[in-house]
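After this line comes chain A, so read on.
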Amino acid sequence: MSITQILFWTLSIVALFSALMMITSKNPVYSVLWLIVTFFCISGHYILLNAQFLAIVNIIVYAGAIMVLFLFVIMLMNLGKDTEPQKSKWLKLASAVSGGCLLLVLIAVLRKTETHMADLTSGEIGLIQNLGKVLFNQYVVPFEISSILFLSAMVGAVVIGKKE
Partner candidate 1 sequence: MVVLLLILIPLIGGLVSFALKEGESAKTWSLLVSIATLAVSLVALALPDHAPSLQFSAGWMGSLGSSFTIKLDGMSQLLCLLTAISYPLIFIATWKTEYRKAYNFYALMLLTQAGLIGVFTSMDALLFYFFWELALIPVYFLCSQWGGERRIPVTFKFFIYTFTGSVLMLIGLLYLYFQTPDRSFSIESFYRLDLPVKDQYFVFWLLFVAFAVKMPVFPFHTWQPDTYEQSPTATTMVLSGIMVKMGVFGVIRWVLPVLPIAAYSWGDFVMSLAVIGIIYASIIAMRQDDLKRLIAYSSIAHIGLMAATIFAETESGLQGVMMQMFNHGINILGLWIVVELIERQFKTRKMSELGGIAQKAPALAILFVIIALANISLPLTNAFVGEFMMFNGIFSSTVTKYNIVFAALAGISIILAAVYTLNMIQKVLYGDANAITAKAHDISINEKFSLGAIVLLILVFGIYPQPLLNLTDGFVETILKEANVAYLIK
Partner candidate 2 sequence: MNKLIALIPLLPFIGFLINGLGRKYLSKGLIGIIGCGTVLVSFIISLMIFFNGSYSTTPIHYFNFIQAGTLKIPFAFQIDQLSTLFLLIITGVGFLIHVYSTSYMHEEKREHFGRYFSYLNLFVFSMLLLVMGANYVIMFIGWEGVGLCSYLLIGYWFKNTNYNNAANKAFIMNRIGDLGFLLAVFWLFAKLGTANYTEVFANVGKLSSSDIIGITILLFVGATGKSAQIPLYTWLPDAMAGPTPVSALIHAATMVTAGIYMIARSNALYSAAPLTQNIVAIIGAATALLAATIALKQNDIKKVLAYSTVSQLGYMFLALGTGAYVAAVFHVMTHAFFKALLFLGSGSVIHAMSGEQDIRFMGGLKNKLKITYWTFLIGCIAIAGIPPFSGFFSKDAILLSAFEHNKFLYAIGLITAALTAFYMFRLLFITFYGGFRGDEEQRHHVHESPAAMTVPLVILAVFSIIGGFVGVPEVFTHGGEKLAAFLSPVVPSATHHIEHSTEILLMSLTTGIAIIAILIAWMRYRTYKEEKYTAFGKVLENKWYVDELYDTLVSKPINKLGGIANNYFEKLGIDALVNGVGKLVTYGGRQLRWLQSGLVGNYLLLMVLSMLLFFVLEFFLKR
């Protein structure tokens, strides 16, 4: 096992574990924290895949900004451990079983895909320079269009947030 493989497995297991912890934690704050762990693991994977730009953005945007926003909201609402009523057991079981089945099915289907990636860390595309080039050459239209999205989200937040 090479070092990348060890890293891969470690990150994967941690990511899955923290994801599971996220959905099972009673306390929402813990959930947020576990999710942040997951995001860090994913960022680790990005680095492993030589996608440094995304790794950084992921940490800044997701783990940094978005999750803090979440935390902030949770704090704002002062949600404790006991605030969340539990779903019925059967419903939970059904949900878990159906989710598990979905996983099984998808894995059973996709396990036949076999492409070997020999050299994980090589390649320059994940660098900010290369991505920037592509973004502002080929993807300039979607980039501009995403501004519409942001504008609308902004207007939306104003509409929702403004007191009447």
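Operating definition for what follows: contacts are C-beta pairs under 8 Å (C-beta built on N, C-alpha and C of every residue); 3 or more make two chains touch, one makes a residue touch a chain; residues count from 1.
In picking the candidates, the idea was that all candidates are chains of the complex that A comes from, given by their letters.
These numbers come from a predicted model, not from an experiment.
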*Could you work out which candidate touches chain A in the complex, given the options 1 or 2?*
2
_Taking the touch rule as given, give the residues of chain A at its contact with candidate 2 in the complex, in rising order._
87, 91, 94-95, 98-99, 101-102, 105-106, 108-109
